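Okay, so here's the structure we're looking at.
Of the protein chains in this complex, all but one are displayed in their positions.
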Amino acid sequence: MPETDERGGGGPRLLWRTAQVREAIDETPRVRSLVLDVPGWTPHRPGQHVDVRLTAEDGYQAQRSYSIASPPEARHLVITVERIDDGEVSPYLASEARAGDRFEIRGPIGGYFVWTEALGGPLFLIAGGSGIAPLMAMLRHRAARASKVPALLLNSARSVEDIIYREELERLASRDDGLEVVHTLTRRRPAGWTGGTRRIDRDMLAELGIPATERPRVYICGPTPLVEEAAKSLVALGHDASLIKTERFGPTGATHGS
Amino acid sequence: MQDSPISRGFRGRRPPARNDRVPPGQHLTEDFPVLSAGPTPAAKLGSWSFALQDGGSLLAKWSWQEFEALPQTEVTVDIHCVTTWSKLDTHWRGVTIDTLFEAAGLDEPPEAFAMIHCDGGYTTNVPVEDLIDGKAMIATHYEGKPLAPEHGGPARLLVPHLYFWKSAKWARRLRFLEADEPGFWESLGYHIYGDPWREQRYAGD
Partner (left out) sequence: MDHDDSGAFQGPLDGNSAAGLLQEVFVFEATSAILTCAGCGAAGPIGATRLYGGAMGAVLRCAHCDTALLRVTRTEIGIWLDMQGARSLLMRDAPAA
C-alpha cells in the first residue's frame, strides 16, 4: 500500500515526492527510460503507474501518468516515455531531462492492471509501442523471481529500431524459462524477418497466441485501436473477458477542455 | 500546496497571453482541443430535433430540416475553456436563441433560467438573460463546415462569454426553469455561472 498521511477524516492520501533523475537511457529514437531516485518510495506491484508533475519556474504545473517499467525487485524506479512532438510533458521527459533534474511523482497507483508471480499463469502480454512498459515490469519481475510461469509477449512496433527493450527481451527469451517473445513489425521489416508483418489482429492472435483453453491471464497495453482490436478478438476466440485486462493510451487532455 | 521543486528547463506549452482579449489564467491555443464527458453520439439527422420546453410542457420543436430553414447568423468570437486554453476569432454559424424564441412565438421568455439537455445526458445551466440579445446560438457550422461530431455536431450551444463547458455539445433541448439548478459539471464543483473574466472556475470562486 502507498504511504499515507492523515487528514481530518483519517483517510489515506497519496503524497507527492521529489524524484531525481539518475540516468536517462535512449531506448529507441523516440523513447527514453528515466532511472529515478525517489527517497521514501513504497515498493510497487508490476503494472502500476505513477503520476508525474512538472513545475516551471513561474509555478506553472503539468501532470501526466506513466507506467512503471522496473520490477519491484529493482533498486531504482524506471519510467519509459515516448516523445509526442506536440505534447507538453513527454518532450521534456524524453528529450530535455538529464541526470540531476528533479520533478515530482506520486504512487504507486492502481491495482487492477497488475500481475504478480503469485497470480500464476499462463501470462499473455500484448503490447503496442510504449505500451510495453508496464508489461516489461511484469516480465522483469517474473525473471527476478526465477518464475517458470509460461509467458508470451506479443509486441507490435513500427520497425526493428522502434522495438523498446529489444536486447533485454532477447536475453530474457533466451533463458529457456518458458518465456516466448514475438515481435510484429507494422511499417518496415529487415530482410529475412521471421516475425509478424502486420498489425495485431484476430488471425494473428489465433495463430500465435496462448489458446483460450489454457485460460491465460491477458494484459493488453497500447494505443486505443490496438487494445480494442486485441480485446475484442480474444473474446471472440473464447477467452474469458474477466481474465483480459486493458490499459489504453491516449491524451488525457490534462491541459485541454471542452 | 507544498513547495514543488522546479523542473529545470520545463516551461510548458504556453504561448504568452499577448493581448487583453485573454482572461486571467488563460493561455492561447491554435488547436481546437476536444474534451468530452461521454461518448460521441452517432449523428442521425433524420431523427434529430431541437425542442423548447417550459417545465414539462413542450413549447416548440424543430426537425433538422426545419432548423436549417430558420434564419442563420454568423459570428466570430473568442472562446475560453476552464482548463485554461483560449482560442481567438473562432467563426460559427447557427440559429440565435433570439431567433428560436421568436420562431416559437415567445414574446417574453417564460422563466429567468434555462437548462440545456444534450444527447448522452449532459446538461448545463445558463440564465436566460445570457442566452438572448445575440449572446448565444445553437451552432451547426464551424469555420464554414458542418460542426464535426467530436466538437458537438450536429448542433451545440455557443455561449462564448462564459467558460466553454457551458457551450454544451450535442444540444437537443432548452428547458426553462423557474429557479437556477446546477448541470453536469456545475453539480460537481464547477461554478454555477462561469464568467472567465471574473475567473469563476469553481464553486466558491
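By written order: A and B. Residues from 1 in each chain.
Note that a contact is a pair of C-beta atoms (placed from the backbone, for glycine too) under 8 Å apart; a residue touches a chain by one contact, two chains touch by 3 or more.
Only a predicted model underlies this, so the values are computations on that prediction, with no experimental measurement involved.
Participant: Give the labels of the shown chains that the missing chain contacts, considering the complete complex.
Facilitator: A, B
Participant: Of the residues A:E82, A:E104, A:D162 or A:E229, which one touches the chain left out of the display?
Facilitator: A:E82
Participant: Which of these touches the unseen chain: A:R64, A:R102 or A:H183?
Facilitator: Of these options, the touching residue for the absent chain is A:R64.
Participant: Quickly run down the residues of chain A that touch the omitted chain.
Facilitator: 1-2, 11-14, 49, 51, 64-67, 80-82, 84, 86-90, 106-107, 109-113, 119, 130-131, 133-134, 217, 221, 223-224, 245-257
Participant: For chain B, which residues reach the chain that was dropped from this view?
Facilitator: 31-39, 82-83, 120-121, 150, 165, 185, 187-190, 201-205
Assume only the chains that are shown with their structure count from here on.
Participant: Suppose each chain is reduced to the average of its Cα coordinates; what separation in Å results between chain A and chain B?
Facilitator: That gives a centre separation of 38 Å.
Participant: Give the list of chain A residues in touch with chain B in this complex.
Facilitator: It comes out as residues 16, 18, 53-57, 60-62, 86-88, 92, 96-97, 101-104, 253, 255-258.
Participant: Per the contact definition, I'd like the list of chain B residues that touch chain A in the complex.
Facilitator: Its residues touching chain A are 2, 4-14, 33-35, 79, 81-85, 163-165, 167, 169.
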